[in-house]
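With one protein chain withheld, the remaining protein chains of the complex are depicted in position.
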Amino acid sequence: MTILEKPKQTLHTKDPNASFLSYMHQWIATSDHKKLGVMYVTTGLLFFLIGGLEAAMMRWQLAWSGMDVVGPEEFNRLFTMHGTTMVFLVGMPILLGVANYLVPLMIGARDLAFPRLNAFGFWLFFFGGLLLYFSYFGAQGLYGMGSAPDVGWFAYAPLTERTFSRGHSTDYWILGIGISGFGSIATGINLITTILTMRCPGMSLMKMPLFVWLMFIDAILIMIAMPPLTAAQIMLLFDRWLGAHFFDTQGGGSAVLWQNLFWFFGHPEVYILILPAFAYVSEIIPVFSRKVIFGYPLMVAATIAIGFISLGVWVHHMFALGLSPMVNAIFMGSTMLIAVPTGIKMFNWIATLYGGRIRFQTPMLFSLGFLTQFLLGGLTGIMLAVVPFDWQVSDSYFVVGHFHYVLFGGLVFSIFAAIYYWMPKVTGRMLSETLGKWHFWLLFIGFNLTFGPMHVSGMLGMPRRIYTYHPDRGWELWNLLSSIGVLFQIAAILFFTYNVLNSLFKGKKAGDDPWDAWTLEWETTSPPPEYNFPEIPTVHSRRPLWDKKHPEDPDWKYE
Amino acid sequence: MTQATAKSMPSASTMEAPVAPRRNLNRGKLGMACLICSEITFFGTLLATYLFYIGRDISGPYPQDVLDISVAPMKVVFNSIFLLTSSIWIVLAVKALRKGRIKTFACWWLLTILFGVEFLVGTGMEWYGLIVDDGLTIRTNLFGSGFYTVVGFHAGHVCCGLILLTIIFILTLCGYMHKRHTHKVDMLSWYWHFVDGIWIAVFTIVYILGTA
Partner (left out) sequence: MTTDELHPRPSEPQGIELPAPSSSPFTCAFGVTLIAAGLVTQWIVTIIGAMIMLIGAIGWFKEVHPDDREETIPFEEGPAAITARNQKVLRLMQGTRHRQRVPAEIHPYSAGLWGGIIAGIVMAVVATIGSLIEHGSLWYACNLLSATILIGVESQTAEQLAQFNSTSLIVAITIQVVMSIFIGLIYGAVLPMIPRFQLLFAAAFVPLLWTGLTWATISVINPTLQANIDWLWFIGAQITFGLVAGWWIIHTEKIDTMQNWSYLERTGMESPGIPSQGGEES
């Protein structure tokens, strides 16, 4: 494979003749889906570091009973900001950014359907995130001090009402999340339109890569699930500023309504976050197993099923509320039901691995890490779907362990897999395999050391969101283990940061197709030119590059 | 040019490979349809909240007292008819533009705007009556909170639509609108139909179910 020396602008080198200002302007004014994708992911990773630091502070405080690293008020702010950051400012932008970058490349288009709307969506997210973090300086807290939101990431009413949350911190939460939510809706709509109207000749819906299918369903979920949150937040804002009574329990308002509205958004949101993880591993596992994905039509069907069912399971977050047994039973059933399509996916990935010539490179390691850890998170999820069990461990560290296995062990691991897999395409340079393996194993050990013991401390009755605990509960050992795990994770992230920076400047040249892969993004140069493809490709099967590499035995004859 | 290197030599087998036929969906309209889906879930949430709070007020004024159609029959129904018929005028306007008749387009477009403005004025008068005569504000009770939020957001969407319609109208007067803009104008008309459709839902829930 010839490696092309490209004098034109790559992502990390700038034209020496251009001033810094014009370089910045190039990024600010861009409507190029690739640049926006890179900005999304970079911003997301920066917020990931901030959110991670907040988590590390909490783990330090909880490492032993009676520690005094942060006070109770600061602890409340930490877990609120950690949760909010990780969901809205890390998960959402990274998934939107990767989709932004890859969807047009994978379907053989030159850009998204509405390039300027795409830029608008990104900047809304960006400023929304800044506004949320400005609360640390700008919000007037109880004693006139700066105060970040401290109401938990799901901000249960009526504690968010004026009466209980003085000052502006909750307003910052509403406005920051609301604004970035508008950005997500805009990008979601953009993705749907792009996928439906801009596929290259020959790419029927059933010939799209699974990545595109999953992002399509994901975008539909964003489009349907985000507006209810915005509506609920606006009602809350009206309560706080105009004296409305929606969630004001003294005025006849209902706290349960907020929970319903929030989780009607909140549970699809979990699937909005995990579907991209499925999307990444669905591309990576076949390439590194040297096999075609097992059961493509069933994978598509399972994705659609997950999309549908995820809109009807939200009450399982409210089992401990005391709703009628019939309601609990129905939502227990639907929650169990969603395990079926997810299980189908799991089995299909394993079947893809089965009999393959597996290459254990870093993207594959992270994908396998995803498979095992997401499976564990899914299994504890089924346990939590059982109402009596949920009553026992609701709001305990068991739940914390469960959703970190899903979102950290699942989503974050797959995000790292995606970064190792696609970054050669983005920058034209490879990431180091050795450093990548260090990163993987340290993170794997650290992650399991942190979140595995949480299941035990949760079973022992440790509630979430407490800032310290008495020494006689038997929780110290498990908490200490969790906190030690954080050190491994910090080391892993340092390896990752160094690896990325090192690769940007000194990485090995990647060439167009470093992994011998099959989807369209590997057909163009790395990094791709602004117009993506000199000539819009025509595809005949789900693996267009396989067809070109093996003209004697193309896929389209058998699909 | 180096384009030739972009694709590998198509082999004999690829040449015969079938290419799936493609359908041309209009991008703008599809985007608008998605936006409308989004908006529907937004209003759905507000309306579900309104439904949830019907009959839960501890103090008046209650919707039965101030909103009942038999109490104030003409005002709201009259307004609704204005808004709903404006949908017909906008369809006629788009038809005219598609045929390239700019003047006819401008006439129907103006009529749509006027009917929309009438609706807004009507809503304003209704609110004035409710606030001054009945003493119902957003902070009075649950009914007030829900009513002003739902109807207010709908009126806001009408307002937004009217601004866009007016911009198009001004552009038409300045001679900037042509037949090739039909798609964009049609897109806007979809939005207007959506605002009307939502009003039917709001009307049913707030004025009929809510006062029963």
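Order as written gives the chain letters A and B; numbering starts at 1 within each chain.
Definition applied: contacts are C-beta pairs under 8 Å (C-beta built on N, C-alpha and C of every residue); 3 or more make two chains touch, one makes a residue touch a chain.
These numbers were taken from a predicted model, which means no experiment stands behind them.
K.L.:
I'm checking contacts with the chain that's been left out. Which of A:179, A:257, A:281 or A:332 qualifies?
P.N.:
Considering all chains, including the one not shown, the answer is A:179.
K.L.:
What subunit B residues would touch the chain not displayed?
P.N.:
Within subunit B, the residues touching the omitted chain are 1-9, 24-28, 167, 171, 176, 178, 181, 183-184.
K.L.:
For subunit A, which residues touch the unseen chain?
P.N.:
Residues 1-2, 4, 6, 8, 25-26, 28-32, 109-111, 115-117, 119-120, 123-124, 126-128, 130-131, 134, 138-139, 168, 171-172, 175, 178-179, 182-183, 197-198, 241, 355, 357, 511-513, 516, 523-525, 529-531, 534-536, 545, 548-550, 553, 557-558 of subunit A touch the chain absent from view.
Everything below uses one rule, namely that only the chains that are shown with their structure count from here on.
K.L.:
Can you compute the centre-to-centre distance for subunit A and subunit B, using the mean CA position of each chain? Integer Å is fine.
P.N.:
Using C-alpha averages as centres, the distance is 33 Å.
K.L.:
Flag every residue of subunit B that touches subunit A in the complex, lowest number first.
P.N.:
Touching subunit A from subunit B are residues 2-3, 6-8, 11-14, 17-20, 22, 24-27, 30-31, 34-35, 37-39, 41-46, 49, 52-53, 56-58, 138-139, 141-142, 144-146, 148-149.
K.L.:
Could you list, by residue number, the parts of subunit A that touch subunit B in their complex?
P.N.:
113-114, 117, 185, 188-190, 192-193, 196-199, 201-204, 207, 223-228, 230-232, 234-235, 238-239, 242-246, 251-254, 257, 261, 264, 524, 533-535, 537-538, 540-541, 547-548, 551-552, 554, 556-557
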